[in-house]
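A single protein chain has been omitted; all remaining protein chains appear in their positions.
After this line comes chain A, so read on.
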Amino acid sequence: MRLEKCWFCSSTVYPGHGIQFVRNDAKIFRFCRSKCHKNFKMKRNPRKVKWTKAYRRLHGKDMTQDSTFEFERKRNRPERYDRSIAENTLKAIKKIAKIRSDRSSDHIKNRLKTGKIQRQKEARKQLEQDIHLVKAPLALAQDSSLRLPKIKVNVSQTQTEENQQMEE
């Protein structure tokens, strides 16, 4: 039993699933489902279609290099059956899958981190530049009757709170 990869979306094609197209130069295109086959017939490039693995790899969305990927390899020689080896393999599969999912989620988290820092920086800058929209400094400084201590305190409190939230 061999699990092939879909030509379009790079997902696994299990036996009995999908369709394969053989071009006249004997290149075989395997598709996991009619969605991928139709996209191929429309001559779409999998690198430009956002939901494919090729796109995600190309654009750094997914983890590409990892030691857990090396277990999945094309082996042309059939392995001789050994009960203990099979048992250990079955145990290892679960562990490896867990490690891989953890690492990929970490990868995504790291990827999103830069955007978060950027957003915080922008927010801080906006707060500095546009504070006069909230608190008119001249008016407050000139006219003491306009200055309500309660309000002032409230405003500064909200600001500090905002700041704290941003920093969190």
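By definition in this document, a residue touches a chain if its C-beta (ideal position, glycine included) is under 8 Å from a C-beta of that chain, and two chains touch if they have at least 3 such contacts; residues count from 1.
Just so we're on the same page, contacts and distances are computed from a predicted model.
**Student:** According to UniProt, what is the chain that's been left out of this complex called? Choose from "MIP18 family-like domain-containing protein", "UBC core domain-containing protein", "RNA polymerase II transcription factor B subunit 2" or "Ribosomal protein L14p/L23e family protein isoform 1".
**Tutor:** Options "MIP18 family-like domain-containing protein", "UBC core domain-containing protein", "RNA polymerase II transcription factor B subunit 2" or "Ribosomal protein L14p/L23e family protein isoform 1" considered; the missing chain's recorded name is "Ribosomal protein L14p/L23e family protein isoform 1".
**Student:** Just one of A:22, A:93 or A:134 touches the chain that is missing; which is it?
**Tutor:** Considering the complete complex, A:22 is the one touching the chain left out.
**Student:** Based on the whole complex, identify which of A:43, A:77 or A:94 touches the chain you can't see.
**Tutor:** A:43
**Student:** Under the stated touch rule, tell me which residues of chain A contact the chain that is not displayed.
**Tutor:** On the side of chain A, residues 13, 15-26, 28, 41-43 touch the unshown chain.
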